[in-house]
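Every protein chain of the complex appears in place save one, which is left out.
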Amino acid sequence: MKVRLLYFARLREVFATGQETPDIPENVTTLADLLDWLRQRGGVWAEELAAGRAYRVAINQDLVERDALLHESDEVAIFPPVTGG
Amino acid sequence: MKVRLLYFARLREVFATGQETPDIPENVTTLADLLDWLRQRGGVWAEELAAGRAYRVAINQDLVERDALLHESDEVAIFPPVTGG
Amino acid sequence: MKIAVQTEAFDLNAEVGALYQANPKVGAVASFLGLVRDINEGQGVSTLSLEHYPGMTEKALAQIVENARQRWEVLDAAVIHRVGALLPTEPIVLVAVASGHRGDAFAACEFIMDFLKTRAPFWKKEVTPEGEHWVDARESDDRAAARWGGSDT
Partner (left out) sequence: MKIAVQTEAFDLNAEVGALYQANPKVGAVASFLGLVRDINEGQGVSTLSLEHYPGMTEKALAQIVENARQRWEVLDAAVIHRVGALLPTEPIVLVAVASGHRGDAFAACEFIMDFLKTRAPFWKKEVTPEGEHWVDARESDDRAAARWGGSDT
């Protein structure tokens, strides 16, 4: 399954990319699975996405919880807590 | 003792005057006394200033309670509850 | 701190801008605009006529702003109230409060409005083709002011 991953603000800088469209393994079916899979890249991925870190995830532009299901072509955005206004 | 009396809005219209500077008797020493004295005029004075009616009084431009003391040359304003804003 | 009672219209850009343009400590401006509503719902033109007690209005408004300053961080504020004859959709009053943070700006602005409504000597008369009448004070305004508690209620 392909999903579109977007990174913003500090995470975009730390990951040194704003977006990617990886092919994810079949056993990755929830957001929690996807985060595990990304953490397996190690380095900044393991560090920034670790359990205790504050970050938010939106699927198709709606904030979601970790048990959200993934679907083909979903837009999954990972970003720090927002600071606008 | 002379005090300056001001009336505003509906009370100004009902009393058919915006101000007067009456000589008030010596035994009129508090606002409550002054209101009694005005009510003795009868007619609209007795009616509008009756105990149950909603009106406000300011002495020298500060809202006061009925036990406020009167002094020579005080500016005493009597008016309906305010409705600005 | 600007307090004004005037017949003329005011300029929102100029009044709000004056509160923050020269002060980089201001992070938040909360403002309120009160407008003449069309009470007749289109059934003939109505006018709102506003009377006030010159001298006491300015004094009362200054005291209300001072009370707000004692409760919240108020870096600057403007209260402008119009008097005279006003038509539907015309602004009646502007209250704007500048602060470092939004919580203080919102609270101080709403506080000033609530006490302006119950303590500042302005009176409204509605003038319609069918006649004119003084607007009644509303108990909901007294309740709004009372919820702030304290000695200035």
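Chains: A, B and C, in written order; residue numbering restarts at 1 for each.
Operating definition for what follows: a residue touches a chain if its C-beta (ideal position, glycine included) is under 8 Å from a C-beta of that chain, and two chains touch if they have at least 3 such contacts.
All figures in this text were calculated on a predicted structure; none of them were measured in a lab.
**Q** Omitted chain: which shown chains does it touch?
**A** Looking at the entire complex, the absent chain's contacts are A, C.
**Q** For the chain not shown, which residue from C:E73, C:E110, C:E126 or C:D142 touches it across the whole complex?
**A** C:E110
**Q** With respect to the chain omitted from the figure, which of C:L35, C:A62 or C:A146 is a touching residue?
**A** In the full complex, the listed residue that touches the missing chain is C:L35.
**Q** Even though one chain is hidden, which residues of chain C still touch it in the full complex?
**A** Residues touching the hidden chain, for chain C, are 11-13, 16-17, 20-38, 42, 88-89, 100, 102-103, 105-106, 109-110, 113, 144.
**Q** Which positions on chain A touch the chain that was left off?
**A** On the side of chain A, residues 6, 8-10, 54, 58, 61-63, 77, 79-85 touch the unshown chain.
What we mean here is this: only the chains that are shown with their structure count from here on.
**Q** Taking the mean of the C-alpha atoms as each chain's centre, how many Å separate chain A from chain B?
**A** So the centroids are 72 Å from each other.
**Q** Among all residues of chain B, which ones touch two or more of the remaining chains?
**A** Where chain B is concerned, no single residue meets two or more other chains.
**Q** Could you check chain C for residues that touch two or more other chains and list them?
**A** none
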